[in-house]
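Before any comments, here is the structure.
This view holds just a subset of the chains, kept in their places.
Chain lettering (A and B) follows the sequence in which the chains are written, and residue indices restart at 1 in each chain.
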């Protein structure tokens, strides 16, 4: 597949946006400016970006606890995202969701999710709705390697296959669930081995290669749109920071060497090198992108910091479309 | 209106009429399509609306609810069935942490017009895992609405209201009322969620009961009338939001209250009703609020024990007599 410069530029831009957002969030967290838990996506940018450049705004995605990257890639804006992480009224979720529930339905992002595996059945529902309406959209579920051990994933995968729904299953295999290595929690090496058990095609892609991911997604999406059902894409990737927060906290669950090795394969830098080698872009072009987006981030942080927190009268708003009289007790 | 149909038929008619009126409505669940559901609640719907809108699903309760959540959040109006109420436990995360909370967590941007239907109640020797009344669990979860009709008329009106409702609802069909006959208008109508019915006015004591217990309590009330005990019978119909106002008003008039439910007494919904009554009508109460409910054990299989497990007319009568006989304050 020959990708246009526009698409390549778009991919790059999405990856850089994620990286900058996450690095900024990490710094804010270290400065104790973000309440709650924070799960950074740094290192995995190619996956969300490769997938989402193959989707439209009308296609939906579901996400995980590690959800900022997915939302940025799907078109989320810095300001309401940063505000949400800070718990401000101007956030996408009006401060009620935070990092673990950040969402924006306008760009088809059906929420980060605090429950491992819980997004997948919801993507199946979105896919079902698409099929019923015949709108040609697809729903993609992002999930980690660890989450493929939970029942909800299994039920979702099987149901999507049984009903031949336009759903894509995107596994980000970063080899760990929290602080436990994959080989302690499953007896297989490749998540893609699970695909056959549901009757769907499965493919392994280099999760540090945005182009490979994009191409695999296009193929899976075409299949889904043709009415042939779901596909599983396993992206082999890595998170550069800790499970939550930034520091590895001197934790011994993975070696410094391993981290360093994966960092060599940074999805953004390797992509930039390839583009420059291919003459598609110059270092200057990229520097310009980084600089522009850095400014955006700074602005977003400023916006978020300046934003008000929600008023206390918002506490019971949006539990329901309308709060029933009897329920406020 | 003189047409009599059964509780099941009333359910079925509500679904059918709403499906005719609104093409975004669909149904999904185990054996509901080709077979019409094990209780025949969905009988004939697949014939009329096809396999695309009346879907036989795998045995995957989590994915069934997820299917509903995802489809509801993206513009459909799903009705999903969990065969026995006991099985909500299998899908509890999707109900409690996803469906119920999505709107709030997303700062209001999501709307989840999902109806979950399920069969509750005991009395069929179906033993510990097919007989439970678990309404207290779901009524404790903000974001859900819960209905439990005691007769065919209420069934149709509540089911119609559930389907049209923009928030997640749970419709508990009582397994022992399925064949109950009653007058039901042919045209669609709604019973507003959150409105109790006063089935019998009385001056001496207020009995609050739901589900099958409404009918037991009503019969007891009629019988006690012969002995000059004038019982007011209230069926909340909607358990969440609860029409506390009607209940409290009644107790302010009668000064005494007895609550009857099939569920286990400890931490059952009756506790909430009792707590509210004593909070809101303390100065009016001439006796403690009494509860008639199941004792603290799983539901036994053998009819020899289950008949003692379930609240009986005799126990209800005794409780009312005791409360009425108690010297006033």
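In this section, contacts are C-beta pairs under 8 Å (C-beta built on N, C-alpha and C of every residue); 3 or more make two chains touch, one makes a residue touch a chain.
Keep in mind it's a predicted model, so treat the numbers as computed, not measured.
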Fill in: Whole assembly, copy number of each distinct chain
A x2, B x2
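Simple rule for what comes next: only the chains that are shown with their structure count from here on.
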Fill in: Inter-centroid spacing, subunit B versus subunit A (mean Cα positions, whole Å)
39
Worksheet, complete the sentence: The answer for subunit B against subunit A in the complex is residues 24, 26, 28, 52-53, 55, 57-58, 60-76, 78, 93-94, 97-98, 102-111, 142-143, 145, 166-167, 193-194, 240-245, 276
Fill in: Complex interface listing, subunit A residues touching subunit B
60, 62, 91-97, 101, 103-106, 110-111, 113-115, 118, 120-133, 139, 151-152, 155-156, 158-159, 162-163, 317-321, 324-327, 329
